[in-house]
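Missing here: one protein chain of the complex. Every other protein chain is in place.
Note that the chains are named A, B and C in the order they appear, and that numbering of residues resets to 1 at the start of each chain.
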Amino acid sequence: MEYVWYFLLFAVLAGVWFGLIVGGAASWCALCAIVGRANKDIVAFLRGELAKPSDGAHKDHGMAENYVVWGALLFFTLLEVGLAYIHLPLLIMLVTLLGLSLLKAALIIGFFMHMKFEKRSFAISIIPATVVTILLLNVIFPDGLRSNAFREENVPEEHADSGEGH
Amino acid sequence: MSVAHDVEEEHEVHVHQEPKEFIWKYIFSTDHKVIGKQYFLLAIVAVVIGLGLSLAFRYHLATYTPQGMFLNPDHYLQAVTMHGTILVFMVLTTAPLGGFGNYFLPIQIGAVDMAFPRLNMLSFWLTLLSFLVLIAAFVVPGGPPVSGWTGYPPLSAINSATPGMGLGQTLWVGSIAIFCLASLVGAINFIVTTLDLRARGMSLMRMPLSTWAWFITAIIALLSFAVLFAGGLLLILDRELGTSFYIPAGVVFGAKELNHKGGSPLLYQHLFWFFGHPEVYIAILPGMGIVSHILANFARKPIFGYNAMVYAIAAIGVIGFFVWGHHMFQSGMSPYVAVAFSILTMTIGVPSAIKTFNWLGTLWKGNIEFTSAMLFALGFVSLFVSGGISGIFLGQNAVDIYFHDTYFVVAHFHLIMGVAAMFSIAAGTYYWFPKMFGRYMNEPLGKLHFWLTFVSVYSVFIPMHIMGLWGHPRRYAGFEYAFLNDPMIPSMHNMITAAAFVAVLAQLLFIFNYFWSMYKGAVAPENPWNGTSLEWITASPPAFDNFGGKEPVVNHGAYEYSVPGAEKDYIMQTDPPEAAPHAAAH
Amino acid sequence: MQPLALVVALVVLVLGTVVPFFTRQHLMPEMITSHGGTIDNQIYITMFITGAIFALAQFALAYMVFRYQAKGQKATYVHGIWWVEVGSIVSSGILFIGLNLMGQGVWANMHLKEPSRQATEIEVNGQQFKWYFRYAGNDGIFGDRSAKLVDDASQNFMGVDYENDKYAKDDVVEAAIKVPFDRDVVVRLRSRDVIHDFFVRELRVKNDAVPGLEVKIPFRVDKERMYKFDLSGVTAATLDAKDVSAVKGAFESHGIKVTDNAEITPIEFKGAGGKVIKRWEFKTYAYSLYDPVNKFWPLTYSIFDEGGVMKVYKTGYEVVCAELCGNGHYTMRAEMEVVSGEEFDAWLAKRSEECKSYH
Partner (left out) sequence: MSEAAATADTAAAHAPAASHGHAPAPGGNLWDGGVRPLGAHSKKFGMWLFIVSDSITFAALLFAYSYVRLSNVWPTPFHGHSIVTSTAMTFVLLSSSLTMVLAVDAANKKLRDKAVLWTMLTALGGLIFVVLHTMEWLGIINDHLMPLIKAGEETKSGWTMPMVWGTFFAATGMHMLHVTVGVGYLVVLALQYKNGKFKAIDIEVAGLYWHFVDLVWMFVFPLIYLMSAKI
């Protein structure tokens, strides 16, 4: 019954895949929650019992926090650029950059794009579907790696001098 | 911003008068009803071209000899490619969603118009532009592309792969890109309209299933066309600017190595099928909605398991995004990924089974009237079962080893996505024609149309399954193989071609009936089929603002037929709550 | 009238579709690989289940249509029955997913298992409208290849580096594929221009040959599945005399039409240790339907002398391209011959030497 092992393998694979997608969506939502307190009305949203229709859509909030956000965005950008100057391993670089970018995106969505001040149902209707759809594209990467394994030439002609791994 | 200011801005959306000049009333109209008809007309023109092409290559296959081919292999593949592209994009995506959806979604939810009437017009004109660009491929030097409606690179990315052709392929990609934009704009409009403009009392669970289907379809379109757009963009870059997204190193044409390197044809396949599989549901989901709507009406029964139907539509929409890899089992894709895709593909059988089950349940203990619309709806159910069941073969990666790219696949997707969707379009037309034009379509002609179509399409596609079992690969312009030299194959091709001619001629009958009835059909009242949903409280055809200045208030679910204790056998959605004390609470 | 007609149509549809499958008249061609049986079984199981669902659903539709046609009755007001719906969800889910899991073993064997190290490797190269096959030759190692070296004029279709790579010199490139039976074989699918698809119906093998990618597909042809029948009363001498008329009756009684130009060719190789490997190739021809004069395809059988019994095996098959690859897509074919392992070795050794001396 060697197939049992294959089935187990499939289960793990499917689990990893789904985990990637759902986990990604969840972490994004968590990020939004930190920025925009999305945790509140989810149950109420599902039951359709949200608060007043004009709830907070244009809640009066000062401009001050927008300046702070702007400053934070600039700061994170500088941080990212700084990373390029100290030579980190590529994977660490990628994870850090993506993490910072997600944080910046969350700030832009939450404050500049007002998502923090919209009704939670609005955010819940829009963001998870987008994130899941985008994360689904992760499925193409195993094939990218396969192409890598079968690549005929390893060094591109141009910039062969500066090539230093991918 | 103050609330008062908000209200002041609200009104402008709906304040638009009916234009008087012909050009603003019928050509550049922002009225969703006119736009719906425009989409429908576009689909009719496209379907005539698409089916004409299919007759051409069917005739070619039936009369094939190596010496005297009706089409040469180039032209055969061009016909196949354009047939697929035109029907998938310009007919199956436009007619059920752009046509019926535009016309009836606002009416069924009690809205005056779409949320963004001008964007609605834009989406139609972009679709038309896309169609014209596609058709232009016929007249450019070299003609239309030969790479199939899927347009796999490198065949589609490199001109020297098919000598003599080039611009046609570029136009094809351009047309697809424009179509993506049009669908995007349309989808935004549908989603916003459905969520924001429902009349009072029209809760989500009171919406007719057709509205649900259009709504979910729009969401699918919103999320999937975006990826195709990116894929098409990169294909254009590969063709025109010499990038190599889809072209790996070491590709040789005419004994000369290309300069491209580093890409992968699988990347395109992923991006294409990420859209391509949801596209199948874009084509068929509105059909499911329309058919559910019609079955309930003519069986005089509430939908069996309305909630389950809604969840099934939504589930199909969601799962449809998780299964695209089943088109790529034999494409060299990672076999581990294939396993996951295969298992997920099977899960989509579950909501499909629910839908079939509930359609049968809706008929059960009903009082079935056999109008043309109902016949087509019943035919749809039959075709949906027949076409869906062969998906169980193709969704299994192991079985697909044998069936991939054979006639079995052709038969499968034509039955479910082509013919079944066509049946739903026909059913919808017979059903809603009285509302759209104030006249009935001719019933005897409609029944003749049904019988000719029903018999002929099965005669076309059931033999194709058998040829697929024999291993006949698709897109073959001739039979240069020993195993295709079996006398059974040409006789099957002859039979299929004969049936195809009948099927296409029957559609001409339908188109004739359509235009003839527009002027000569029997005059129809407001509610000719004793339906319950909001389109039946409007005039036939509806006023410019749909409800003649009145605003409907909804008190019932969409399918309250044969409610015990009620006077009539149907309770309209706007009937007062007292009209049906025993109706189920929604 | 309408309901009755619909009932008749649906019943005819079901019978017309299902009956041919059960009489097994219109199914797949015979299968010759060890994994093919599992694929076929999966197809048959699926066919049985889906056939049952198909028939049930169509009959149910016919029943509803006939039983509940409008005759002035009042429809029953039912919004659904929860256990029916839940039951349909659960049962269809278990059925479909279970069915799928059953088939995963086949897939795993073919794609997820590391192919045996002893397997005979054959490189399959697709190019527009032709297949070429490369064998590693006597050294058992494939020489390097590079797209830059492709030169159709000097018959170097794959760009094998004959000049610089010593492993390349004895590589054998052929336009027809020879496969040993009862041995593990791995085809390495490659393409030099567009996407092609290597499909041999009887092998139950189909996979795209993608440029820039090498896909390995293992399979093993079982000799006994190629077996057709015994030639009783025929001796080696008769076959050596190329006497077609002596075997004609036997072939025709098994449904194989023997054409006038059919021929018997004795094929003999010197194997390892001087062992003589002998068989008789029987070729008859299928005249093209479209060109009964010039175009014909060989239908190849082999007769083996097994302990004095002359046994006939089908050894000629056809490689097909199943992925749209351009105008000539429908002409892209190659012959496949299945031979014994010993003969394969002897043939390869001979060809390899020839190729080496040529380069």
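Everything that follows uses one rule, which is that a contact is a pair of C-beta atoms (placed from the backbone, for glycine too) under 8 Å apart; a residue touches a chain by one contact, two chains touch by 3 or more.
Model, not experiment: these values are computed from the prediction.
Under the touch definition stated at the start, the shown chains contacted by the missing one in the entire complex are A, B. In the complete assembly, the contact with the undisplayed chain comes from B:S264, out of B:Q38, B:T81 or B:S264. Screening B:L53, B:V88 or B:A199 for touch with the missing chain picks out B:A199.
Screening B:G250, B:P286 or B:P552 against the full complex identifies B:P552 as the residue touching the chain left out.
Residue positions on subunit B in contact with the hidden chain: 1, 5-7, 9-11, 13-14, 109-110, 115-116, 119, 184, 187-189, 191-192, 195-204, 206, 222-223, 225-227, 229-231, 233-234, 237, 241-245, 256, 258-264, 267, 271, 274, 525-527, 536-538, 547-548, 550-554, 568, 572, 574-576, in rising order. The omitted chain makes contact with subunit A at the following residues, 48-50, 52-55, 57-58, 63, 66-67, 70, 73-74, 77-78, 80-81, 83-85, 90, 93-94, 97-98, 100-101, 104-105, 108-109, 111-114, 118-119, 121-122, 125-126, 129-130, 133-134, 137-138, 140-141, 143-148, 151, 154-160, 162-166.
The definition used in the following text is that only the chains that are shown with their structure count from here on.
Chain contact topology: the protein chains form a complete graph, every chain touching every other one. Looking at which of B-C and A-C shares more C-beta pairs in contact, the answer is the pair B-C.
Put simply, the chain nearest the middle, going by average C-alpha positions, is B.
Contacts with at least two other chains are made by residues 9-10, 146-147, 151-152 of subunit A.
Within subunit B, the positions touching two or more other chains are listed as 248-250, 264, 266, 332, 336, 339, 343.
Of all residues in subunit C, those touching subunit A in their complex are 101, 104-105, 108, 112, 146-147, 212-214.
Residues of subunit B touching subunit A in their complex: 1, 3, 6, 219, 223, 227, 248-250, 261-262, 264, 266-267, 270, 274, 321-322, 325, 332-334, 336-337, 339-340, 343-344. Subunit C contributes residues 2-3, 5-6, 9-10, 13, 16-17, 20, 26-29, 38-39, 42-43, 46-47, 49-50, 53-54, 57-58, 60-61, 64-65, 68-81, 84-85, 88-89, 92-93, 96-97, 99-101, 103-107, 110-112, 127-128, 146-148, 150-153, 159, 189, 192-195, 197, 199, 201, 204-208, 210-213, 215, 286, 288-291, 295, 297-299, 318, 320-331, 333 to its touches with subunit B in the complex.
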